[in-house]
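Everything below concerns the one structure shown next.
Note that this complex is displayed minus one protein chain, with the remaining chains in position.
Each chain gets a letter, A, B and C, in the order it is written, and its residues are counted from 1.
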């Protein structure tokens, strides 16, 4: 159902976001979607880039808007290969695909082995306002939206728009994260890319004339990964977060009496979260819990929470590969000094490829790392070619990854064992 | 003391923020200053402009940076009227002037009659990390910084830089709030304004050639007030916030047994906050408390909190002046229907002048509303003139204010009394 | 006829300009339209703002694009009051309305009393490629396009889009001139304005919700006039240009033997230009002629051309009103010294109103200065109101104009008569 009057959101990235559909409007106004305002898009990146305080709410609207623009351009161009009846399910999935993100998702997912896509689906399918709105379309509609989110929807072209190597999700986050952090990378030509996308035999392809815009998009992605997403200061804060959750879980398992442990957090620690509890988890609650834990008797937990809230992060040095000898030595010295080396020390090596080549025709791939469908170019003779076969620049960055290893540590702990370390090691840590 | 190596923050508004002074760097790293990351710059505006999720932390760095740039341009130009020895106190005051902001300050200040400037001073002077850092300069240094913040510092030129009608504070917030909301207003030419400012006989004046840049700045200010700061949707959410605090205070006074009332919030309700408690108040805590109160037995409080978190705001209509008859009628009908008209109904009329003329020489003023010193132009013959005497555009907007009155209400309550209202009234509220 | 494939121009202001119609594409490729590449949009402004080197070609494409966007939004919204059959004539008129501009039009128009709109019509109707392309639509089509350009087209709504107080022409030039000069003014929210325009009973009106965007647009206009278009340095170069043309006309009339006088220039001087000659006039030719005249024996003409090409402009001082006494004195002294006061001395007072109110209902107007239709707001009850009745800011700038008078002069000439001037006068000119 069309809204009587189009609704408009002012958005710094897309200028305006337009809502014409009653269902989309009602979804935005559910408590579950509003909750995304209390979850930051970039987790702890605001501790590195202070502008990065934007929420998943903003990003979700942005993904919706890019999807809407793509579909509207498909319709205007009258492309026969676009299944027009899929518009609503695509828009809803675009809007809701991140609905299941929790506070500081990446850390929680690692410690508690959950996945935000699963939660997105559970919220879509569970006893929620979102589910009630979706069911107004059709009883099977929530399930269809969930299928797009979990990539099992029968029409791959719909899944492609929402999640592929050049989807509405990535396009929005690169532009948005660049805008809010204030970095110079990440500013590819969205308008041009939207114009060169085409539905073609069940997939999304790129018209040949758009090759350079795609190159630019992939370079943006590459730079954003290394300059923003994998920034070592951000990694440091994420490690601390993981340590907080790991320690709390450990303590909880050992029957430690927390001074304050609100119900949804308790359920998370014991691994018994249901949808209702999960929806109560947001970053306001997480930070409030950390503020309370800062005063817990457990020194490790209290110190980690203090570090996180006051931004007293782990320091780091660059190491060659996983320098096992060094780590082992530090661990044993820390243990000997009565400290717990499970906290305050960690090797980290973030990893991502700017572009994954997977060519179903040739059987070759990038080593099985990924099965993400490749970006395809469509030339004047209606021939489809995987982009790295045509673009020098894409070929040269494909498979490019940097083996950067950082060793994170707390200066105070290393100070304590400094006398036991040799001079070279002391120098490395400037002790 | 100079830092061995200049520190740099990436900032979307100023591109980079440069820290060269050890004291400034240490102040930024105090828990009190880091707490500003958990307090939004624009309070509830993010409910209207979803991009407006930036914190007072970002803004405080921005105010510092503009102040640094002004001073550094004064030094480079070798202006004799700039007291070079005041640099450090000015930079520290610029950085810390908003330190005392609490969660959703404006609402709290109205309900509990506190002032964030007072809290800024208390934190600067109290038993805090900030105080300890400042005292490293000199025992009297915290008091000097506090004096600038409360505008009693003996050198008005220093106070002027941090708070006047064209100060670093306003310049940063106009640019920053425009950037994060994404609106088109608010983008005056900062570089030009910085270049035309001059210290002159104990005040800051503007070189005549900068008149148009000032006009543009004042127009930005005017538009930002009406398009952003006083947006009726934002006002609606602020009224709800005030109602939450007012209701909680009322209940607390009546001995109501809250299910959960963390200590700093309790102290706030009973009016006994000290610095340590105050510093624990942030928006994470406030939102977590609201989430708990959403399930309180008191229907009014629970409903207000639900409205705020789920963004189910009061609706509004425009009314002529303070339409007392209408309000009285609605109140009595609501009371008769067993509802409490103190909540869910409010007349609001925001007010601000784009520019206050106060001409000490003539004795005339804008009616005593303000004693903010006027913006002064310095011409080629070293003559100083108040800007509205020279600028047609400033003169025409001076004293310009719109008497906009909105009546805020909850649709559900009005529905209940609809049958008792006459048709014209029902139509106005589309009941 | 639709183009098989949409054509696209990269444009810095609108990002892309889209051409879908074969006639529009063919018009762009005529020699007459390509000639606009050799005529600068802002005449001599590049001598003040070096970035302002953009051509009328760019601007004409921009006007076309804005018109295309407005019409396409009218069509998408299904507004019944928009006469869909007028699309092509509107687009062609938008594209061609500036076709008749000559080199440095304003100066030429003043000296030779011609009007670029007249030339636009003559080119559209004459023996030109443009005319042949237009006739492919229909034999009467060129006349219809010309009627829109000269504002006699029977449907005012079509004329309104191309020329009114808020037309595609002004919207493009404000944005474009701001972009190329690099000034900060002139950046109103085009996307929003396009969205709030509506065809309504034969006119274009603005939806009430767009009032602030219109305010911002009018403020941009005000600032651009005073900061850019009327910049005294630009005025100085325009006066020199006028003096060049005036002197050449004078010499030609007196039978002066020019060393080189290409045919179209000769025809211009004798007032016998036809369309074919006029189309040969461009700024390349004008500058080449000036370069030749720099070496003419006539000292006045040679000096004026040298001044223009080498940017040795007239200096200026600000005077009160038209200071007749001063001018008279200077004239008589210059004459006495054997100099020609008709050149090298001129009083100038540019004039424009940011917004003209003309209210046909009330009979009142801004003094008959203008009959430009006012900007109209359409409110929720379908009531149409002239904007200054609703907007404080528009009301306060309406009729606002500055009486700035500048006296332009050549320093060298004044040096010669300096001993004969009194001290006060010498000081004013810093002689």
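We adopt the following convention: a residue touches a chain if its C-beta (ideal position, glycine included) is under 8 Å from a C-beta of that chain, and two chains touch if they have at least 3 such contacts.
All values reported here derive from a predicted model rather than from experimental measurement.
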item	value
Residue of C:3, C:285 or C:376 touching the missing chain in the full complex	C:285
Of C:272, C:310, C:325 or C:422, the residue in touch with the unshown chain	C:310
Selected from A:125, A:393 or A:431 as touching the chain missing from the view	A:393
Hidden partner chain, residues of chain B it touches	8, 15-16, 191-192, 195
Missing-chain contacts mapped onto chain C	9-13, 15, 29-31, 34, 37-38, 46-47, 49-51, 53-55, 57-58, 61, 179-183, 280, 282-288, 291, 309-312
On chain A, residues whose C-beta touches the chain left out of the figure	183-185, 187-189, 192, 212, 215-216, 219, 222-223, 226-227, 392-393, 396-397, 400, 402
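Everything below uses one rule, namely that only the chains that are shown with their structure count from here on.
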item	value
Cα-superposition angle relating the copies chain C and chain A, to nearest 5°	180
Most widely separated chain from chain C, with each centre as the mean of CA atoms	A
Geometric centre distance via CA averages, chain C-chain B, whole Å	44
Intercentroid distance (Cα basis), chain C paired with chain A, Å	51
Distance between the centres, which are taken as Cα means, of chain B and chain A, whole angstrom	33
Multi-chain contact sites of chain B, meaning residues that touch two or more partners	183
